[in-house]
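Here is the structure we will look at.
The complex appears here minus one protein chain, its other protein chains still in place.
So, subunit A:
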Amino acid sequence: MFPACRYSLQARRCVGALKAVQAEHVAPQVCSTRSSSSTLSRITTHYSVYPRDKDPRWEGVEMERFADEADVVIVGGGPAGLSAAIRLKQLASQHEKELRVCVVEKASQIGAHTLSGACLEPTALSELIPDWKERGAPLNTPVTEDKFSILTEKYRIPVPILPGLPMNNHGNYLVRLGHFVRWLGEQAEELGVELYPGYAASEVLFHEDGSVKGIATNDVGIAKDGSPKDVFERGMELHAKVTLFGEGCHGHLAKQLYKQFNLRGNCEPQTYAIGLKELWVIDEKKWCPGRTEHSVGWPLNRNTYGGSFLYHLNEGEPLVALGFVVGLDYTNPYLSPFREFQRWKHHPSIMSTLEGGNRIAYGARALNEGGFQSIPKLTFPGGMLIGCSPGFMNVPKIKGTHTAMKSGMLAAESAFSKITDENLQSETAGLYIPEYEEAFKKSWIWKELYSVRNIRPSFHNYFGLYGGMVYTGIFYWILRGKEPWTLKHNGLDADQLKPAKDCTPIEYPKPDGKISFDLLSSVALSGTNHEHDQPFCPAETQSFSCVYEYVPLETGDGMRLQINAQNCVHCKTCDIKDPSQNINWVVPEGSGGPAYNGM
């Protein structure tokens, strides 16, 4: 990560300049330099900022789109989307009905954009596919050992995990979630679901009555300067009776839908964390398959929410999955979650595991922390939200896969009865299915999220982490979350950064190339790649893969913002954390992005 101090100062000055410019002009020209106005260059050429009907290069280009009809279209081939698809097909075959279910996924292969720890609670899986073991689900590592500790710079203080505490993992499995999602994809295909990896849904389509009609995939063959190339082709429209949006944390279409249907009117804004992960092949002598380790404390201070995980996987070779999560409500602009992660690996207790090992993968992804308080309205005419997109992660357990899967199943069940009801009189062209929300509120997801709702907000006190742990001990462990009050979050993550002058710069150690690494080599490991010649999103803050950087101007005086969009790992943190909220993450051409293998 580039030294945050140098760039954040300039970032704030540039933000000021940008805001001023935006206020003056109707069509915002994104200004990248603050001192030399002569070498102004456009940061983005995306059609959402520069509409095509006013652009002379697009005159005469055929803009008609091919359209196709399905019963249900699912955006996102992750745990939620695939569980919904599988459930729909199971119900269809049970009731002997024909149902066309299409899943569009921006990754080139199902599972290639999936990233998680992960420790899976098999409850939802057992409900969906009871014979998952016989079918070869890659749940190869049952949890055998569970450790939790508070780290200081040199020492490790173990904390007993009593049964009943949220971080108790008995009965769970350590998985490579990418492989699990790939397996779910195979199950879905066997049932007849149409999977289309490599095609990103870039636009929501609406009927005339305002209900959701379906989605359109992205256009391909657009040059970096926004003009059409020879191989330009329009995306395709997929129309459906109901569209399920399972884009994962902070989905870009969901962002649009929140505004369109005012789905967040009655809930708190979503809060997030960033999760960074690496896979290591370690020395066999240090490998204990099934061991689950979590830690809090060093290197974060008590007021910055975050912690680590280290899972020993049993997948044939001595593999560990380890990572670091930092709440995106951190206040110090000098903080670099990537460098905290690299620093954490040098702790004596972690280094002893990693020494002599080899890093084989890296990735990053934002995750939800809002929990119960941030659940939006889930259903609107023509569509429903499932999975981490609305956000059902159980934060103290750090598990969201089982709730995502269950939400997909609930959505499928409510949609199925409505779609196959021959006597249905719908008010809107796209089906409105409030039964989903009712079923959701009666389900175990609701109960689970309600019981842990106050744990994360309890960290917002003077004692930070320690106050939160005391709160968890009293109110969750003893009272099971039955306290009558609901604590609030602190507001948008983007508003939490304090001015740099009020914060202390953090001195990060240089990466040693054996245990800790720099950002560029980490990005190479994620296998990320995109078509060079395409427009990218307007942006202005940090990224976990060297996307945004300030480079000196060629004239030598001042800096300019350079966006290396090719390095993007689709973590969405820029869209979340940017203080001026002027970043709007949009999908690139489908099949670009990271190429995670079982992350």
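The rule is simple: a contact is a pair of C-beta atoms (placed from the backbone, for glycine too) under 8 Å apart; a residue touches a chain by one contact, two chains touch by 3 or more; residues count from 1.
Methods note: contacts and distances are computed from a predicted model.
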Chain not displayed: protein name in its UniProt record ("Electron transfer flavoprotein subunit beta", "GINS complex subunit 2", "1-aminocyclopropane-1-carboxylate synthase" or "N-terminal methionine N(alpha)-acetyltransferase NatC"): "Electron transfer flavoprotein subunit beta"
Given A:230, A:422 or A:554, the one touching the chain that is not displayed: A:230
Given that one chain is not shown, which residue among A:142, A:192 or A:221 touches it? A:221
Touch assignment to the omitted chain, from A:196, A:245 or A:476, lands on A:196
In the full complex, which residues of subunit A touch the absent chain? 66, 68, 104, 108-109, 112, 178-179, 182, 196, 198-199, 217, 220-221, 230-231, 233, 235-236, 317, 360-361, 521, 524-525, 527-529, 531-533, 591, 595, 597-598
